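The structure is given below, and queries will be raised subsequently.
All protein chains but one are shown in place.
Then we have chain A:
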Amino acid sequence: MSKRRAVWLVGFVLLGALALAQPKTISGYGNLGVTSGKAGGSLTLALGSAPQTLFYYGAIDSAIQTLANQMFDGLIEYNLANYKIEPALAVSWQISGGSRVYTFNLRRGVKWHDGRDFTADDVVFTYGQIVANPEARGGDAGNFAGVKIEKVDTYRVRFTLPKPAPAFIHYMRLPIMPKHKLLGFSQEGGKAPAEINNAWPTNVNPEEVVGTGPFRLQSYTPGQQVTLVKNPNYWKRDENGTALPYLDRLQYLVITDSQARVAQFLAGNLGQINITGAEFPDLKRREVQGAPFKVVQFRALFGSPPHLAFNYDAKNPELARLFRNSDFRRAIQAAVNRNRIIEDVYNGLAEIPGNGMAPISEWYYDTRKLLGSYNLQAANAALDKLGLKRGPDGIRLLPSGRPLEFTLTYGSNSTAFTGIATILQNDLRQIGIKVNLQGILAANLLSTGRGKDWEALVLGLGDQPDPELRTPIWKPGGALYYWHQSTQPTTPDGPPQFNNFLPWEREIYDIWEKAASTTNFTQRKALYDRWQAIFAREAMVIMIAKEFAVGAVSNRYGNYVYSLGVIPGYNPVPLMFQR
């Protein structure tokens, strides 16, 4: 009797454990070439810069973003194939109260790397004390102002929003931090708000940096390498029930120079690298000649497609008037040879871009007709119609009689931007416009654009899975609406300067206002479709190309899916295995 009772007891405990632990099974990526792998092995990847901190919210830094993806999890994550939102640390959620109340049911049985249980306290702490902390350098206080965050019970968290925010669910991709390790840096722990930035500097004891992610930090050698090891208790399984990640070890070498990365990859010291279209031919040739790696291309959602912007507030009033004129920008657009740029600059590894949304995105509206095609005759005719007569040297003249010339600023340390700028200069000369090229560091393009001292600029801004996430770029008056700065508010919190809006900008502004408080997908889609159409029709900025994501992976590894690396919630690395 007692024996039977013992069996029952064991059975109950097992059942209970099964019910409590809620592993997530990863399946259905057959179309991405994912098969079931085997455990063990190690992989070495490259980091483009040394991490500035080991605390995700302590800096905006691509290195820690890449590392955090492996060490931490968010409440939600993206499907690797279609970018749809899937459960991660939250197993399910309900949206109620007029789309203002989000209740998340958390995954049970998840352990921090140091063995402590992951609970609602960690989620409340992460969002309440870190993300919503306006002094946290990598926080997101702007989107969490007025949001009430509360613990319902050990495994349930509720967010109450002041007003409906349709893209709110995407903010749940941010990594959840351990309260038991970071309390001492928080306001709740009695510290000043800015103190949170001092958590986990690069010389921290690696044992302190605990997450729930597939790998945990083992060591950091300053400026050289970060070593992560497998988290044996990770909550993901493959189709056969094998624990993920497959790999035992993940190493990141800090290599700033892209040529050096390629060399290290060719030497076999790196297992996988992300490359550009410019590096593609050489690597592809080696692959064809039998080198032990594959060059793989994907149409990716993430990435920064370049555009050509004109400064509507250019210092020269004659140019500003012209740049503000949609007819002028459309004429320029007709002289942008997108197909040649795709062929020559990207070696065919790019496509006609969307307007603000990637062509692969569910939000994409097909603007290809509105973008038109390369037609110098049409461009010439349109410029003639604007009254810009050609001078004796073939360069058109402004009404004042001065030649129509402007400076085009581009990133001279980017092969793609340099190629694009040269092609543009060449084609614009054909239609009687003199372009003076000014190369600056690609890293300084955005700050130059946000200044006043430029006329035309080639710049790439990142695509995101939901248009709402890019409001500061595309909504007139936003912080990154840099081509028409006179629409921006005069005080940081003030309203935009509506009196400087062009009629179609006002239309776009109203669309974004309305979309921001609409939660129904179909209605939002209709609104954003309208915006993309206006964007393309007015050639607000001239989109140039959307580059494919290209990566090279050694034949020693299986299940490779391209990842930019820095996007929270998009992490295919746990599926990779060593053959």
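Assume a residue touches a chain if its C-beta (ideal position, glycine included) is under 8 Å from a C-beta of that chain, and two chains touch if they have at least 3 such contacts; residues count from 1.
In the analysis below, contacts and distances are computed from a predicted model.
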### Options "Glutathione transport system permease protein GsiC", "Acyl-CoA dehydrogenase", "Circularly permuted ATP-grasp type 2 domain-containing protein" or "ATP phosphoribosyltransferase regulatory subunit": UniProt name of the undisplayed chain
"Glutathione transport system permease protein GsiC"
### Option touching the unshown chain, where A:N198, A:Q430, A:S517 or A:N555 are the choices
A:N198
### Query
Where the complex has a chain not shown, which of A:T448, A:T487, A:Q532 or A:Q578 is the residue touching it?
A:T448
### Residue among A:N380, A:T418 or A:Q464 touching the omitted chain
A:Q464
### Query
Where the complex has a chain not shown, which of A:S36, A:T160, A:Q187 or A:Q225 is the residue touching it?
A:Q225
#### Entry: Which residue of A:I60, A:A81, A:V152 or A:A381 touches the chain not shown here
A:I60
### Absent-chain contact - pick from A:G97, A:P134 or A:P281
A:P134
### Task
Determine and list the chain A residues touching the chain excluded from the picture.
44, 49-50, 52-53, 58-61, 134-135, 137-143, 174, 194, 197-198, 201-203, 219, 221-225, 227, 251, 253-257, 259-260, 263-264, 266-269, 440-441, 443-444, 446-448, 450-451, 461-462, 464, 469-470, 472, 479-480, 492-493
